[in-house]
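Submitted below is the structure of interest, expressed as structure tokens.
Apart from one protein chain that is not included, each protein chain of the complex appears where it belongs.
Right after this comes subunit A.
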Amino acid sequence: MRPFDYVEMRVPAKSQYVGVARLTISGLASRIGFSFDDIEDLKIASSEAVTNAVQHAYAEGEEGEVVIGCALYEDKIEIMVADHGQSFNFEETKAKVGPYHDQEEGAFLREGGLGLYLIETLMDEVKVHHQEGVTIFMTKHVEGEQVEKDVETVSS
């Protein structure tokens, strides 16, 4: 038996579904026992990722779908957001996504701007896979110490 529960959503690449995805992830996160503040962080980070995917599809003039996969562990949540509408084998895709490098992803970062910066700040770990569209993979641990440190560094 795999060590996590898996929930996958597939929504049209339209802005009105960003909020739907956000609320669903909020519900899943509260099941795991995240604090109120962590859930708010997760809501923002997942909205940013889905917004990116929606805007990407919109820019391409596609009527695509966004796939959001959530792996729920006892002490963490892993969220994968893909803008190319393909269902993924969560473990396979997870193995493929690499660390996020500002240099290599320069164009993508500029496109995503503030949104990606927020994802990096609010989540414990972020990875991006750039092939057949963009897949963002992000992790947050229950009581993630990492976030608090990051926030302090940035705001000081």
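By our rule, a residue touches a chain if its C-beta (ideal position, glycine included) is under 8 Å from a C-beta of that chain, and two chains touch if they have at least 3 such contacts; residues count from 1.
The criterion applied here is as follows: contacts and distances are computed from a predicted model.
Student: The hidden chain: which UniProt name fits, "Transketolase", "Anti-sigma factor antagonist", "Transcriptional regulator, ArsR family" or "4Fe-4S dicluster domain-containing protein"?
Tutor: UniProt lists the chain left out of the view as "Anti-sigma factor antagonist".
Student: Determine which one of A:9, A:25, A:54 or A:123 touches the chain that has been left out.
Tutor: Going through A:9, A:25, A:54 or A:123 one by one, A:54 is the residue touching the chain not shown.
Student: Among A:43, A:84 or A:129, choose the residue that contacts the chain missing from this document, as touch is defined above.
Tutor: Of all options in A:43, A:84 or A:129, contact with the hidden chain holds for A:43.
Student: Can you list where subunit A touches the absent chain?
Tutor: 15-16, 18-20, 22-23, 37, 40, 43-44, 47-48, 51, 54-55, 113-115, 117-118, 121, 148, 151, 154-155
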